[in-house]
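Quick one: this structure, given as structure tokens, is what I'll be asking you about.
Only a part of the assembly is drawn; its chains keep their places, and the rest are absent.
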Amino acid sequence: MDLFDSVSPLDYRYYGREDSLVKELGQYFSENARIKYQARVEAALANALAKKGICSEKIAKEISEAAEKVSAEEVYAEEDRIKHDVRALANCIRAKVSGEAKPFVHFSATSYDIIDSANALRYKEATERVVLPALKELEKSLIELALNEKSTLQIGRTHGQHAEPITFGFALAEYVDRLGNRIKAIGHAKDSIVGKFSGAVGAHNAASLFFDKPLEFEAAVLHELGLKAALHSTQIVAPEPVVDLAHAAVSAFSVLANFADDMRNLQRSEIAEVAEQFSGKQVGSSTMPHKRNPINFENVKSLYKEFMPRMNTVYLDQISEHQRDLTNSASSRFMPELFVALIICAKRLNKVCKGMVVDKASMHKNFMQSRNLLVAEPLYILLAYYGHADAHEYVRELTLKAKQTEKSLWELAMADNSIREYVNKFTPKQKGTLSNPEQYVGIAEKKTEGICEHWSKELDLQ
Amino acid sequence: MDLFDSVSPLDYRYYGREDSLVKELGQYFSENARIKYQARVEAALANALAKKGICSEKIAKEISEAAEKVSAEEVYAEEDRIKHDVRALANCIRAKVSGEAKPFVHFSATSYDIIDSANALRYKEATERVVLPALKELEKSLIELALNEKSTLQIGRTHGQHAEPITFGFALAEYVDRLGNRIKAIGHAKDSIVGKFSGAVGAHNAASLFFDKPLEFEAAVLHELGLKAALHSTQIVAPEPVVDLAHAAVSAFSVLANFADDMRNLQRSEIAEVAEQFSGKQVGSSTMPHKRNPINFENVKSLYKEFMPRMNTVYLDQISEHQRDLTNSASSRFMPELFVALIICAKRLNKVCKGMVVDKASMHKNFMQSRNLLVAEPLYILLAYYGHADAHEYVRELTLKAKQTEKSLWELAMADNSIREYVNKFTPKQKGTLSNPEQYVGIAEKKTEGICEHWSKELDLQ
Amino acid sequence: MDLFDSVSPLDYRYYGREDSLVKELGQYFSENARIKYQARVEAALANALAKKGICSEKIAKEISEAAEKVSAEEVYAEEDRIKHDVRALANCIRAKVSGEAKPFVHFSATSYDIIDSANALRYKEATERVVLPALKELEKSLIELALNEKSTLQIGRTHGQHAEPITFGFALAEYVDRLGNRIKAIGHAKDSIVGKFSGAVGAHNAASLFFDKPLEFEAAVLHELGLKAALHSTQIVAPEPVVDLAHAAVSAFSVLANFADDMRNLQRSEIAEVAEQFSGKQVGSSTMPHKRNPINFENVKSLYKEFMPRMNTVYLDQISEHQRDLTNSASSRFMPELFVALIICAKRLNKVCKGMVVDKASMHKNFMQSRNLLVAEPLYILLAYYGHADAHEYVRELTLKAKQTEKSLWELAMADNSIREYVNKFTPKQKGTLSNPEQYVGIAEKKTEGICEHWSKELDLQ
């Protein structure tokens, strides 16, 4: 198929192109990969059968080798004929082995022994090999940026309004912490993923024909793949472990979206504290040649809006009637898309972070805009501390006066005899802060360092 | 790209294969189609410019012909270079025309004049040419089935419990009516779709350099495409018309899902009133050779679960800051997937309906199971009508007795002297219904006919 | 119950307080109202029965009067006893009428004849009497504001970046148009709402015992309420009309949320173009006495995030198995909450709009920030028009130079001999626009007027 004949933007735009940032995810999440993982489970079954003495080592080897050669294309052709996907896979393997080996292909298995174990394996391996590494790379870039900017004064904002001073590094440390936390959550969820080999309704009916201890047989098959068995399964493995993984991914996506929102707001023309790097050839607008738009940040938010609601599908798919209905079959095929989208965003943000332009002059200018009012908080708290009974209300009214007169709060306060008795008690250091709001940054710098150190260590980022 | 290297199930499984039911949707919803539609808008612009005397007819023709030749592949290559998609398209057209024509390519337009008008056009045309026809085909099949089964006695069910008699045709008429209603809603929404040509922020800034009446110029460009202009637009057209279309599609999808749920429940082993046709070669289960599963009905429900929650994305995309932010850009690229999925389901259900196996013997058997109790309702209502002050409670207690004795309610009622005075007033026809619950079907047949006739006419189904 | 013992914020915070903006919605959406509407349907049934000669006028009157007196409290007490809500209602009415009248209470009806018709009625009346009027009031305020500010120069923004000039009134006209459109959609959806009186499974089984034309009887009952009958119904009315109403409400909510987002971004400290009015006693922050936060705009966005996703419930509730299951019963009870929340937001925004502070000086200051670059678009388009073959690229590079030199684009352009030949062709008016970017506002003002006029007329706003 011509790439541009496809209808999914994920294929034609975000994953399928030669230079896609997430090309490697194809090894886990393309349909070719899906079939390959299923064939790997069929091979694991044959090997376990041999170890348990049900078939010979030679037969197991024959089946394993045949399984490796199966392609999605031939499986789909066979499925077209018989209308059953896993039986099609089994037929394709059978067609490649001797008559003696044929009976042991897919022996005693039900389709979902194969499908669910294959899915468990590819989610586990994709998470270990691509998802977590990509998120850790981003975490490293955020840490580097946060440490670089740990002392860069910035006005802290709540409700989009100037609040109290922080440093830009401290603002970034928020995302170091939250992303670190989500990386841990994804790792934790991944470790809970399990497979199954319990047959058509989960009671090991078929395996019980041959094994006294079918649980041991199940464990043996899954051991070939590095998986553990679910405590209970029906035709399918209980969905919760994969649901937890999806939740961890979606909630990590929210963190990326929040970071992207913060940055694109800081890139507004009037704020202009940060900017995405812009290449020399890059066009900002088809009609406004002067534009410099935060397109990567916007793209991350947009993909988030596309993928976050799909969590509802994941929850709905937890429900499968009796020993299973098939109404989760088509929908669960779409789950890998979530991880593809998340990793596109992580890699894109990583690139942007590495080249992010921080405009310290703008940060300083914005800070200065509210300089006169910023000390409202420390002033009111110090007045209260030194005994003023209604300090918050006093300062609230003083701010109105400061706005009218365009004088600084501290200047007005020093000139006001009615509070002289309290102000006289202020220590020099406290007065220093009130004169220089730049100093009212608390422990922004130190906390930034602590958080960066914590997550470097916790996630073993070298 | 190898089809099976793609990651979206929509591509590798549902749309991309040679024999896909929805292949024709590629003409509207593939990336190639998307670029072609945008090029059509660029051509329309050139033609309108010529009509307004801004450029010559010759130049317009040159641009139109160049626009027709543009391929997604070259546009993407140019976008890789300059990082802007619509400017890339303009450059590709410019590269194919004379120096004289170059200035009039994309003349005075902003990217979203092109993108939004192209989207309006392809949604409109895809709806007219594929979506509505496919849903009408299904509607016709449902009408045929409903009329065929209009007199087939079936037990009506509420809460999954036997309730009162209906006919199977009447049960199907529910879907004739609800789908008919949704087809109308989709058509209505489609008719509200509009384009725009109002420039970068919607105030016709650029066009005002050349035209005294820029609204007329906008109308002229869109007229070339058979579109009308939005009353207000910013950089983008207001999202609501497309949101309404998506809603109409999703709510139609719910109707298909409900129908699928009903049918797969009727196909349960214990109920067995209907069945999907099964081909001779078809395999029901990889391990249980006797299985006959309602896989098409299940598939429809599953795709519904995947696509319905995406409506949240559509709502979130209604929000675009100021004269627009770009956070709806990636996400809105996914909207066509919704229509692809809906039409896959419609076509699949249509195929199933055409071959649906209706097991009248099972229907009759199930009906007979509750025959003894079914007349509880008419009995209580008639008793009430003829003056029994507490008929509901009387009959409720009688049903407990009927269950214990396995006698019919009517038999017990006739033997009960305490209600003799009321029973004596029952008309022969009323007594007939009580003796033959099969007759207690109300106007199921007539109503079925009426509904089928209504929608055949309303939707002009021949 | 103590109001603050309730657990729903809708009750204890947004609806239940004495001065709530939406108190009047209680007449439609409280549980007392719900029961009252159901009793109204029971009365309508009695009246229709009398008109059809099934019972006497006297009995109908007796039942109607009894129905008016029923309270939620007694119905709930009866439901506690018998575990059925509508039978409880019927029993409460029966307890208030003579033995002669008792049989005709709820005569031939099924619960959902009552519930669905009552819901249809209260949604219809609440929409007509509260929802549409509240939205129209907001629309009027927006129109007033837009017309007041139709000539107020503002920089148009895309991607949060300065783009081309507009007027603030034009920016507001976007919401006049989009909200107007949604008001129409809500009205349209409301007009499609229907009731039902077709019995337990929709085939008019019970009514057929007494009427030759049960459809006429159904029409007669509903006529008493000003409702029409659904073409098809099962035990319940098809959900689509109410689903459409919910969609219209949710998509209107998105428009309010977008408006709120725009305004709170314009209220950012660095932008400061608008502000919510702040009362003298109002506290902005518990610790930062100087803060002035856009809390109403934030509140609207927050309620939107709470209620928009509930549309998924509405879609899921379209699915009801066979002639109905009850899995939409509890969930559909929550639907009125959506309308309560929407109207809270509409009324709140209306109040804010009426007192909105527009800071024209800030608007002008922000506009001036980009003045030097704004003419990039008209300059490139004019160069192109007068024959420059690569105008977009030329101007793109010139903007880089303008940024370095802090000179205006037009100044640089006039000094550049390489484009002299084109510039010489510019008309005086065109040159005027390039010298005075304030003039590059297109038809912002005129379009604002047209849109306001259109919707005033269309919605009959006096």
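We just call them A, B and C in the order they show up, numbering each chain from 1.
FYI, a residue touches a chain if its C-beta (ideal position, glycine included) is under 8 Å from a C-beta of that chain, and two chains touch if they have at least 3 such contacts.
These figures come from a predicted structure and were not determined experimentally.
Whole-complex copy count, one sequence throughout, 3 copies displayed: 4.
We take it that only the chains that are shown with their structure count from here on.
When each chain is reduced to the average of its Cα atoms, A sits farthest from chain C.
Comparing the residue numbers each copy contributes, chain B and chain C share more than half of them at their mutual interface.
A separation of 34 Å divides the Cα centre of chain A from that of chain C. Once the centre of each chain is set as its mean CA position, chain B and chain C turn out to be 24 Å apart.
Counting partner chains per residue, chain B has residues 87, 108, 199-200, 206, 308-309, 311-312, 316, 325-326 touching two or more of them. On the side of chain A, the complex with chain C involves touching residues 155, 157-164, 264-265, 267-271, 283-295, 298, 309, 312, 366, 369-370, 373-374, 376-377, 380-381, 392-393, 395-396, 398-399, 402, 409. The residues of chain B lying in touch with chain A in their complex are 1-17, 19, 25-26, 29-32, 35, 71-73, 76, 80-84, 86-87, 90, 106, 108-111, 114, 199-200, 206, 264, 279, 281-288, 293, 295, 298-299, 301-303, 305-306, 308-313, 316-317, 325-331, 333-334, 336-337, 340.
Within the complex formed with chain C, the chain B residues making contact are 54, 87, 99, 102-104, 107-108, 156-160, 163-167, 170-171, 173-174, 176-178, 181-182, 185, 199-210, 214-215, 230-232, 234-235, 238, 240, 243-244, 247, 250-251, 254-255, 257-258, 261-262, 265, 308-309, 311-312, 315-316, 318-326, 377-378, 381-382, 384-385, 387-392, 430, 433, 440-444, 447, 450-451, 454.
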